[in-house]
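Note that one protein chain of the assembly has been removed; the remaining protein chains are unaltered in position.
Naming follows writing order (A and B), and every chain is counted from residue 1.
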Amino acid sequence: MTGYLVVSALLIAIGATGVMIRRNFMIVLMSLEIMINGAGLFLIAMSYYLGNVSGQVMFIFIAAVAASETAVGLAIAVMMYKKKKSIDINDFSILRK
Amino acid sequence: MEGIMFYIISIITVGGGLGVLLSKNPYRAAMWMIFSFFGIAGLFVMLHAQFNAMLQIIVYAGAIAVMIMLVMMIMDRRMLESLERFNPQAYWPALIGLALLADLSFLAYKFKINMSNVGKNLTINGSNTQMIGEILFKHYLLPFEVTAIILLVALIGAVVLTKKDIS
Partner (left out) sequence: MKVILLFVILTPLIGFLINGIFGKWTKPFAGVIAASALGISFLLGLFPILSVLHGHIVEYTYFTWMPFKEVVIPFGLRVDYVSAIMLFVVTFVSWMIHIYSNGYMAGDKGYARYFSYLNLFVTAMLILVLGNNYLLMFVGWEGVGLASYLLIGFWFEKSTASDAGEKAFVVNRIGDAGFIIGVLYMVYYFGSVTYSNVFPRAEHVLGYGSTAATIIGIALFVGAVGKSAQFPLYIWLTDAMEGPTPVSSLIHAATMVTAGVYMVARSNAIYSLSPVAQEIVATIGAFTAFYAATMAITHKDIKRILAYSTLSQLGYMFIGVGIGAYWTGLFHLMTHAFFKGLLFLAAGAIMHSMRGLLSIDLMGGLRKYMPQTATVMIIASLAISGIPPFAGFFSKDAILGNALEMGHPIIWIVGEITAFMTAFYMFRMVFSVFYGEEKVEGLYHELHTHEAPAVMTIPMWVLAILSIIGGWVGIKMGGHVPIEWFVAHTAPTTEVAHEAHYSEILLMGISVTMGLSGILAAWLIYIKKIITAEKIANMFKPIYTLLANTYYADEFVYCCIVKPFWWVSTNFLWKIVDVIIIDKGMVDGTGWIAGRVGKGLRLFQTGFANNYAYWISLGIILLSSWYLFVKII
């Protein structure tokens, strides 16, 4: 069990680091996916070890939310690209206004 | 045997993640990401979650990865490849990431649960899909409907964001 949890922790940490340090917005999105998958792996592992299928159902919801998040994220990327011809995340600070 | 399989698949998964984190070229990063998704699907199979393994491949490795790739395709290739790899001050956040890793790993190591039900209650008549269906449509019907609304909202939001010309 610890093995799965460590893999899950690794994925989350890698994803979080990716979100924090990368400048390319597309890769930030990919890192987010990795992070979400880390959380999903944790749920599935717990579902297996606790003998309760609810964790797997939760993963389905997570998949739906991840799909929504990606759709919106990509929409923002396209919009920013149209506007600034760049997807450097530091250029996105204009979203603040 | 299972242990060896676990290590191989884990290395694929984590390696894919590291690939995303480190590669400069976003197309390569996307390939690494798909690699990682397949690894996770393999882990799911080992955890007796066959339905979710298929879901993982179809939704993540299929739909989401293709969507990201498609968006990248409409963008200027040179711009995508010319972006800086890391932020100027990448050391502190990297340290935060390492701290997170250490913290979560330690938590994983210390985590103890009741292990009497391992691998039970995951199937009906040998079918994991049927079990998920039973639970999903009996106990989680309302969240399921709400998820449908979330997807709809995301759809509309994406359309609005890309359609509107902001000046």
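The working rule: a residue touches a chain if its C-beta (ideal position, glycine included) is under 8 Å from a C-beta of that chain, and two chains touch if they have at least 3 such contacts.
Treat the numbers as computed from the prediction; the structure is a model and nothing was measured.
Asks: Just to verify: which one of B:I9, B:L100 or B:A154 makes contact with the chain not shown?
Replies: In the full complex, the listed residue that touches the missing chain is B:L100.
Asks: Can you list, in ascending order, the chain A residues touching the missing chain?
Replies: Residues 16, 19-21, 28, 89-90, 92-96 of chain A touch the chain absent from view.
Asks: In terms of residues, what is the contact footprint of the unshown chain on chain B?
Replies: Against the left-out chain, chain B lists 87, 92-93, 96-97, 99-100, 103-104, 106-107, 110-112.
One rule holds for everything that comes next: only the chains that are shown with their structure count from here on.
Asks: Counting in whole Å, what is the centre-to-centre distance of chain A and chain B, each centre being its mean C-alpha position?
Replies: 7
Asks: Looking at the complex, which residues from chain A come into contact with chain B?
Replies: 1-18, 20-24, 26-27, 29-31, 33-34, 37, 40-41, 44-54, 56-57, 59-61, 63-72, 74-79, 81, 83, 85-88, 90
Asks: What residues on chain B touch chain A, complex-wise?
Replies: 6, 10, 13-14, 16-18, 20-21, 26, 29-30, 33, 36-37, 40, 43-44, 47-49, 51-52, 55-56, 59-60, 63-64, 67-68, 71-72, 74-76, 79-80, 83-87, 90, 93-94, 96-98, 100-101, 104-105, 107-109, 111, 113-122, 128, 131-132, 135-136, 139-140, 143-144, 147, 150-151, 153-155, 157-159, 161-162, 164, 166
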